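Missing here: one protein chain of the complex. Every other protein chain is in place.
Let's turn to chain A:
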């Protein structure tokens, strides 16, 4: 996790809020550093994490996680992390008997209407342990990313329904959190992606939007992060619920600074 980002969000692993949906969004840049941040953040916060990873392999996330101080292998072995490796298990779908349910079953069906099998997988993965002792703090669902589900043939409403059910179970029933990444292609003609992005934005408590600089590529400033809190904790005081920072990604950390205040130009 990146300590500077924790400071901006005013949170630490010990004080993580519960019952929240955080939307990560990137436009003209790669926002996956936010996914790595939240993965290591919640593992360090001793939460049980279900990671639906559709974009990269397990070893990729593990390598980056080790730079950030967490071992995904150890977490998976001790049961803290349930990892759905989309790239590998998508192949399994075709070699399984059709009767067996599989979370990525929609890949096999010509007219898959919903993502209920994937939701059932998440619900099962984050089921509370029955032995009476709460081993982990709260359940967390992390999805990287939701836009690829649109590319794989699901409609935006089906993906919204999936997140709706996950919210009902993970956030409301089990007081856990959800973090999901959606790409913003910036293409106004991509209606499905716009419906997905806007629909999720309205359900989110916190939106982190990583954008490329309008002026183009820069070696010292990799992009700009806009933070939007949608449910303010103190509605009476005039508070800043939208902040914008620029950032530079380094090998093991990300540094944030106010716009135009990059150390390279001062």
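Rule of thumb we're sticking to: a contact is a pair of C-beta atoms (placed from the backbone, for glycine too) under 8 Å apart; a residue touches a chain by one contact, two chains touch by 3 or more; residues count from 1.
The definition used in the following text is that contacts and distances are computed from a predicted model.
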**"Sorting nexin 7", "Large ribosomal subunit protein mL46", "REPS2 protein" or "Elongator complex protein 5" - which is the UniProt name of the missing chain** = "Elongator complex protein 5"
**Message:** Touch as defined at the start, partner being the missing chain; which of A:93, A:107, A:157 or A:218 qualifies?
**Reply:** A:157
**Message:** For a quick check of understanding: of A:148, A:228 or A:249, which residue touches the chain that isn't displayed?
**Reply:** A:228
**Message:** Considering the complete complex, identify which of A:1, A:81, A:112 or A:207 is in touch with the unshown chain.
**Reply:** A:207
**Prompt:** Tell me, which residues in chain A touch the chain that this view leaves out?
**Reply:** 8, 114, 116, 119, 157, 160-161, 164-165, 168, 172-173, 194-195, 198-199, 201-202, 207, 228, 230-231, 234-236, 238-243, 258, 261, 266
